[in-house]
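Only a single protein chain was left out; the remaining protein chains are all shown in position.
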Amino acid sequence: MSALEEQGKRVAASPWGPDDQIGALNRITPASRAAIMARIDGREVYDLSVDFFLGMPSFQAAGDPPFQMWMTHTPQGTLVDDLNGQGPVVNTCAAYSGDVILMYTHTGTHIDSLNHLGYHGEIYNGVKPEDALGSRHWLRNGSEQMPPIIARGVLIDVPAHLGVECLPDSHAIGVEEIEATLAAQGVELREGDVALIRTGRMRHWPDSERVMGDSPGVSIEAAEWLTEVGIAAVGADNEAVEVTPSRTDQNWLPGHCHFLAGAGVPMMELLNLEEISQARLYEHAFVGAPIRIRGATGSPLRPLAFPVR
Amino acid sequence: MSALEEQGKRVAASPWGPDDQIGALNRITPASRAAIMARIDGREVYDLSVDFFLGMPSFQAAGDPPFQMWMTHTPQGTLVDDLNGQGPVVNTCAAYSGDVILMYTHTGTHIDSLNHLGYHGEIYNGVKPEDALGSRHWLRNGSEQMPPIIARGVLIDVPAHLGVECLPDSHAIGVEEIEATLAAQGVELREGDVALIRTGRMRHWPDSERVMGDSPGVSIEAAEWLTEVGIAAVGADNEAVEVTPSRTDQNWLPGHCHFLAGAGVPMMELLNLEEISQARLYEHAFVGAPIRIRGATGSPLRPLAFPVR
Amino acid sequence: MSALEEQGKRVAASPWGPDDQIGALNRITPASRAAIMARIDGREVYDLSVDFFLGMPSFQAAGDPPFQMWMTHTPQGTLVDDLNGQGPVVNTCAAYSGDVILMYTHTGTHIDSLNHLGYHGEIYNGVKPEDALGSRHWLRNGSEQMPPIIARGVLIDVPAHLGVECLPDSHAIGVEEIEATLAAQGVELREGDVALIRTGRMRHWPDSERVMGDSPGVSIEAAEWLTEVGIAAVGADNEAVEVTPSRTDQNWLPGHCHFLAGAGVPMMELLNLEEISQARLYEHAFVGAPIRIRGATGSPLRPLAFPVR
Partner (left out) sequence: MSALEEQGKRVAASPWGPDDQIGALNRITPASRAAIMARIDGREVYDLSVDFFLGMPSFQAAGDPPFQMWMTHTPQGTLVDDLNGQGPVVNTCAAYSGDVILMYTHTGTHIDSLNHLGYHGEIYNGVKPEDALGSRHWLRNGSEQMPPIIARGVLIDVPAHLGVECLPDSHAIGVEEIEATLAAQGVELREGDVALIRTGRMRHWPDSERVMGDSPGVSIEAAEWLTEVGIAAVGADNEAVEVTPSRTDQNWLPGHCHFLAGAGVPMMELLNLEEISQARLYEHAFVGAPIRIRGATGSPLRPLAFPVR
């Protein structure tokens, strides 16, 4: 891809019309949901998330804060400060604890909204800052728009296919590797699916040194191949889905720009795919419901994978 | 209930052993999951959550902060500050947006962990502060312990049964009302179920004046009745599940103390039950996966209800 | 003033040149500092600040958070979580406590930077967003630019002159009232001075109902009169220095726009002037050092007033 080509890209107009804010998630329909959910075997369920904790890996290089948590009420503290105004008799009986969290919305297992990356100042479907960028958040394409993501999930387990524990740093997963992996797994990726790319990086979680930066991930060509299939959403077990650092000096996150702004495909990052890799759950029912945060560029979610018959 | 009785209560030892941190959620088993998931009709799915937004109703009376959100990257700002260090060519091409959230963990649709309320300084299963209360959070019974909550859900639609839009302020839902409502609905509440109590309050959301404080909710007797059934979790469309203010001057949140510390039953609050009320989805497959936050007293979740055959 | 007039206003070019970021504070010179400091009687010192606390009055109407504070280390918590990695022997000996604060920069006693308000998208001295507005803060005119404010301070005690405890709500202090008050006090306001306007509102602190909103304060004409004198900075014991609500429907904070963007005069708000009013300290040595926060639109400071001979 030439530099000119990358700089020439612009955000897509949604095929679902000028008011659309969810892009490829429109491909999830009552029929597609019914088709996969009818096949569920509910005995087992796989949790695709990691937990949030003080000191967890997070992206801080551009000034974003690490995950934080503080208590606002402790049992003993409440006896002393009586912040709830209930007095010592009540506060001796009831032991009250509460807490507050602060987080960059792209920490831990999360989904990127369609407003996270765009081209030339705009976001997906031609939304411009002068129309929709408030002081506190975008007014369009935020995570609160996303429906629950209930779809056929397809695991593309590249390291398992290649017989390695984890792909090498900065390995760019190409179209051929994806096609070969799918063929070896005996599953087909179809329109409306959720594609889950495994790199093996989650094996090193939560060792920040090994999971953040210089990540194996999909090449821009593989990203384009995935969106041509017509997936509803993409996910991976690394921090960016795409390979980092970028292979073009014109864009630091060309895969993000392509998925989110070029194709309207939301991206799930830092998924824990280790267990479904072990279980060879190449095809499954994917159920993920992003926390709805008005205007947010990302949101935590705890997706589940159910075996299917 | 006498004052003496409330002050005499102590946290329960878990029937699942001294290491148990999830209490009644142990009642969810592969068999119980399989039983309800086998009946799913996936064409429709109901979202039981509200979204997070600046100015949303929140509990601030005891000093907890309202929901907050800030941007850490804007497309134009990134051209000026270059926080990602990519320079003007890249930052003209890629429009970068990011944001941070801050929230009391009991804001919006959320679940209360078993460490949120206890008795006499302790939390469920005899956990003591001197052993498990860190500076930043409890080290036991936090939301990261909870498995995905996949169970038979039973809506107990009291206002629909009574023919009102919303129960009156501070109406205490008694055992008889619950039994009568279940009978009228023709559904039975069973061990391992998720019980969802509707008060109608969500009709007034997000009018803080009308949804916060003086809430209709379950009486302490009804709470005890529910836990005797052996439910896995309880939920409601109000801020506290239980009626507020408390009917005893010995405890401001006797229902919380009972559910969480006395019975090990996690509580979901501010659920949006309006749509499943309209659809008369009295029995359904409940799928809710709390965001896992190490030690947290509460967590956001976006639960789903699926119609069942 | 006509609406046309307000809409026609633009930010001033600084008389101190295109690189200037401190405006009227340039009027503070070694000579002016020496003149007032030579007259100090250091036996007494008056603290012009209020303290920060949970639940303190704050401006939340536009979504800004109230003052927050949380502990990050407690003595007992450190024994449990060992976040400092020192182990039980050390953490038994050393009792460690730490805390975090979160605040809107316009909370409590604070100073408004020259980038807080501007005209038509620009800030003082022709600074444009496309050149200087980063994702996290302005890159120009922030509080880190301000030198310590050491100057002759002049208290203009309007309610004392009028014989009232506090000026009525929304009372606009006019030029005549300022002139009459100064005459009655027997002090002259001069170029380079810090002008401190008392309204009496701090008598009601910290009763939010009575100190926030509908505030007595200077009229736009009085603001213009003050800047024509050539003051270095202005301060008041209310939340906005100027009267609120605004008398023009073209601008909600015309006084702020005039002081900051039209005249380069920083504004101190929520000063505690009660004690210097009681002491009739109409002329004094003012020493205030804003906390330096890169790019911030406001900063806390704890100004002092010293009697002078």
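Labels for the chains are A, B and C, by order of writing; each one numbers its residues from 1.
Rule of thumb we're sticking to: contacts are C-beta pairs under 8 Å (C-beta built on N, C-alpha and C of every residue); 3 or more make two chains touch, one makes a residue touch a chain.
Predicted model only: the values in this text are computed from it and were never measured.
A.B. asks: Sort by label and list the shown chains the missing chain touches.
C.D. replies: Those shown chains that the absent chain touches are A, B, C.
A.B. asks: Just name the one of C:12, C:36 or C:263 that touches the chain not displayed here.
C.D. replies: Answering carefully, the residue with contact to the hidden chain is C:36.
A.B. asks: With respect to the chain omitted from the figure, which of C:71, C:162, C:187 or C:279 is a touching residue?
C.D. replies: Of these options, the touching residue for the absent chain is C:71.
A.B. asks: Any idea which of A:7, A:76 or A:185 touches the chain not displayed?
C.D. replies: Residue touching the chain left out of view: A:76.
A.B. asks: Take the complete complex as the reference. Which residues in chain C touch the chain that isn't displayed?
C.D. replies: Listed in rising order, the touching residues are 6-7, 9, 30-31, 33-38, 40-45, 47, 49-54, 61-65, 69-76, 83-86, 89-90, 92-106, 115-123, 129, 133, 135-138, 144, 147-148, 150, 249-254, 256-257, 261, 287, 289-298, 300-304, 306.
A.B. asks: List every residue of chain A that touches the chain not included in the displayed model.
C.D. replies: Contact residues on chain A toward the absent chain are 54-55, 60, 63, 65-66, 68, 71-74, 76-81, 83, 102, 129-136, 139.
A.B. asks: Which parts of chain B face the unshown chain closely enough to count as touching?
C.D. replies: 54, 63, 68, 70-72, 76, 83, 100, 136
Simple rule for what comes next: only the chains that are shown with their structure count from here on.
A.B. asks: Suppose you list every residue number at the chain B-chain C interface; are over half of them used by both chains (same) or under half (different)?
C.D. replies: Same-residue interface.
A.B. asks: Quick one: chain A and chain B, Cα centre-to-centre, how many Å?
C.D. replies: Using C-alpha averages as centres, the distance is 24 Å.
A.B. asks: For chain C, jot down the residues that touch at least 2 other chains.
C.D. replies: Expected reply: 54, 63, 68, 71-72, 76, 83, 136.
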